[in-house]
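Heads up, one of the protein chains got dropped from this complex, but the rest are sitting where they should.
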């Protein structure tokens, strides 16, 4: 069986995270989401096709060097779905997965037994997804972001498809965004009589569409780790709960860890750091003296060296936080924190949410960052500044108006 | 014998502490002053009368539920003294204590042996109190706040009285504030020939009239604790001096305590906290990572979670200090710190004094608070703000003018 991964999303809603990396390279426990997909799919498929944007091809290919994967460049004007179908061998069954979802791969084994199937997941906010209209256990249609969803069961973005589906590909017109949508193919096929089983799935699942989903996807992965310590731990270190400490990492004396926590290879933690539940330190990161980090994803090479508090935040690669940089993660009114997504303020649905800082940014010492603020990649924040609005890519934010 | 406690003070000079609690509920070692009084008086009296303001009656009654105490509402226009006398049985001796004083109860046993007696305490600032004019060991008169005090011996607010005193109650006209003053009753009685012994007392005593007295009263109580540890202490905790750690409290690893320190029930201290002498943590409080607290009273439910320094301050109930909130407690010129009391700047007589923060207030991250500043209850301090003036109840203080 084949497998195809649709990984050509632009990821603009994930800015500033995706200002410096393709969306498929968002890390979960310090490993790009794309690798999780590839490793998942290799369990059930003998050949993998990954559809990516032209500009991402080189980076993705390099990442997949050594893996048996076809990296396919999305063709201009036809979109990822059409590109995938034009590349796949037409005589075989295949599994198709959206590149943005993170899920339990044990699902795939079960899915492989069906001819045509779509995975459905119950969620609390179905209106934000494609909702499944079903009859018995069969799909009637996928309704995109309905105001009044017929159920809480949504399209998880994971399909098993037979070669029959190819018949419908040519029948579809491009959507309003000028691309063939895969859900249109499915809806057309089902309407035409193709029997598509709906597999209800109730294990972990997330669609990584907005910045805080990176925290949540990492949290899902963290909750499934088993303790493994391959790094070095000095005296007087307290570890509670489950932790992974990778090779080459050093946890210095006086550090206090409340798992689940992941510490990537060659990281330096401490002395006197306090890593709390939900923290993921990428490889080559540093959490220094009197630094507290909670519920946050710190990407590779980033340093939080002195006297900082980082809560419920994403700090991308190669960032340096000046001494005493503090991040607020709770509003005074304790309402859900809002964040600007593609220029529009959206609620995160989270009472606690800190900041999202893009790659290669630098904050000066004693910087104050308010909840829900985004700081662009390569930005510079002047020492002592109070960051109370989004900072653009490369902007130099100063404390005085 | 009966006992009466005059606890109907408004406590305006104790603002913002008394913005959210009656004056008698100011805590000493996490227990309301009123309970200290009741427990003291129960050693010598079989029946207790506590005179309170109407608006405090419910809260006081609820606190005294289970105690054998008459809670008496002060009657409008006649004041606490007249209310007390109109409620007391007239045929019995009684002990009368002002609700604002904190003292060693062993005194009461001795006092009970006299017919009529007043307790005198030598202080360095007699002009701020009622000064005792005496002849041998008998009272001549109590002179309120004299400019040139005849001695350093002042009225400690603790009396033993016989039923004879009732005779004089009706002879008194209301004072300029429209109430009968108990000292007028005493002065009239003594002038008329009543023999009132002056008991000189030289153990600890304080009149809790101004906010910093709450620090000092707690300090007096702290100096008398014996070490008792009923809470949980993790590894690598250093404890020096005397401490009380109540049940349900957890002291996390790396915490360093220099007693005398009191830690209330269900508090969480650490990791890496530094609690120094004179610190009282109320029940359900938190002192978190890299937090240092010295000579301060932190009331119930208040959180100081991250990277703060709190020195010589009072932080009332249910306050949250944002990460990195810092409190200065020393002027550059090292003069005594001043504080506004009912709108008038007064010296505290203390070289070191931080802030007084009212109940339910919130500070943002990285807030700077200057010595002697008061922050009202329910106030909000914007992240990064420099608080260099008093903040009103409910005010939202912003860093920019």
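Just a few scattered comments:
Each chain carries a letter (A and B) given by its place in the written order, and its residues are counted from 1.
Operating definition for what follows: a contact is a pair of C-beta atoms (placed from the backbone, for glycine too) under 8 Å apart; a residue touches a chain by one contact, two chains touch by 3 or more.
Predicted model, so just to flag it, every value in this text is computed and none were measured.
Within the full complex, the residue among B:38, B:298 or B:327 touching the omitted chain is B:327. Of the listed positions A:307, A:327, A:369 or A:387, the one in contact with the omitted chain in the full complex is A:307.
Only one residue in the set B:309, B:382 or B:397 touches the chain that does not appear here, and it is B:309. Considering the full assembly, A:323 is the residue among A:161, A:323 or A:339 that touches the omitted chain. Although one chain is hidden here, its contacts on chain B can still be listed: residues 236, 238, 254, 256, 272, 274, 290, 292, 307, 309, 324, 326-328, 332, 366, 368, 370, 386, 388. Although one chain is not displayed, its contacts with chain A can still be listed: residues 234-236, 252-254, 271-272, 288-290, 306-307, 322-324, 362, 364-366, 380, 383-384, 399.
One rule holds for everything that comes next: only the chains that are shown with their structure count from here on.
Taking each chain's centre as the mean of its C-alpha atoms, chain A lies 54 Å from chain B.
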